[in-house]
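Structure record follows, encoded as structure tokens.
Missing here is one protein chain; the remaining ones are kept as they sit in the complex.
Right, chain A next:
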Amino acid sequence: MTEFLLGPFIEFAFMRRALMGCLALSLSAPPIGVFLTLRRMSLMSDAMSHAILPGAAIGFLVSGLSLPAMTIGGLAAGLAVALLSGVVTRATLLKEDASLAAFYLVSIALGVLLVSLRGSSIDLLHILFGTVLALDDAALVLIGAISATTLVWLALAYRPLVIECVDPLFLRLSGRASTVTHLSFLAVVVLNLVGGFQALGTLLAVGIMLLPAVIARFWAATLSGLLPVAVGAAALSSYAGLLLAYHRDLPPGPAIVLTAGVIYAVSILFGRQGGLAWRIRRA
């Protein structure tokens, strides 16, 4: 049993690296996901993860499957879209998700087109679905740095972020914290998507951010409960997904996100906060 549960990680360095990368992501992305879902911005993070694709693709065009080039490209594109949409939302009447929905399809079409200009369909698969089993030192350091940055930011921005979520007008009238909070939040979302993109690819990076957050809604009632539950759900999905991928020879990115999907389904049925089983029992 121990062999089954721990063996792959003891035996293979690439499995340990994959686990470390995913656990680092599990610490930072899910809390951001909790705030995204509470602000009804889930769709926006999805759109943003797609916006990263053309940026990463330009990096790929310039220097092939190189981590720094694709990261810088993805970061630049993601931040540009995030800040632009933030400005558009604040300056016009357009709702945030509406201003982002436009980017969604355009970005993915552009990204796939750009990669196809030079790369093979294997390259495209790597970019879309990640290479969690091939994380090198540079990628691990990048993910770790993103995770640490996010946690520090959360500590600094926690109060204004909560006020911005509950009563945006109140924060807006209380000084300049509102704009700073909102824009830095968007930047942190992009950072985590770029981190997730190394491991899970542009299409699934948002999975480790949002699925744990919606899982947590079924188990915790308060914000201080939601955050640890989401982190726990992400860590569990990472570990179980990697194990499943190893033993069943499945692609690891989808395995991790699907594991989170299974936990989500179980939570819908049995979650203490509004799970179906509890509703039926009460009815």
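In this section, a contact is a pair of C-beta atoms (placed from the backbone, for glycine too) under 8 Å apart; a residue touches a chain by one contact, two chains touch by 3 or more; residues count from 1.
Heads up, the rule we're going with is that contacts and distances are computed from a predicted model.
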- From the list "Electron transfer flavoprotein subunit alpha/FixB family protein", "Chemotaxis protein CheA", "Xanthine dehydrogenase family protein subunit M" or "Metal ABC transporter ATP-binding protein", give the UniProt name belonging to the chain omitted from this structure. "Metal ABC transporter ATP-binding protein"
- Item | Which of A:226, A:240 or A:257 contacts the chain that the document leaves out | A:226
- Task: Sort through A:8, A:21 or A:160 and give me the one touching the missing partner chain.
- Result: A:160
- Of A:1, A:91, A:169 or A:280, the residue touching the omitted chain is A:169
- Of the residues in chain A, which ones touch the absent chain? 38, 156-160, 162-163, 165-171, 173-175, 177, 220-223, 226
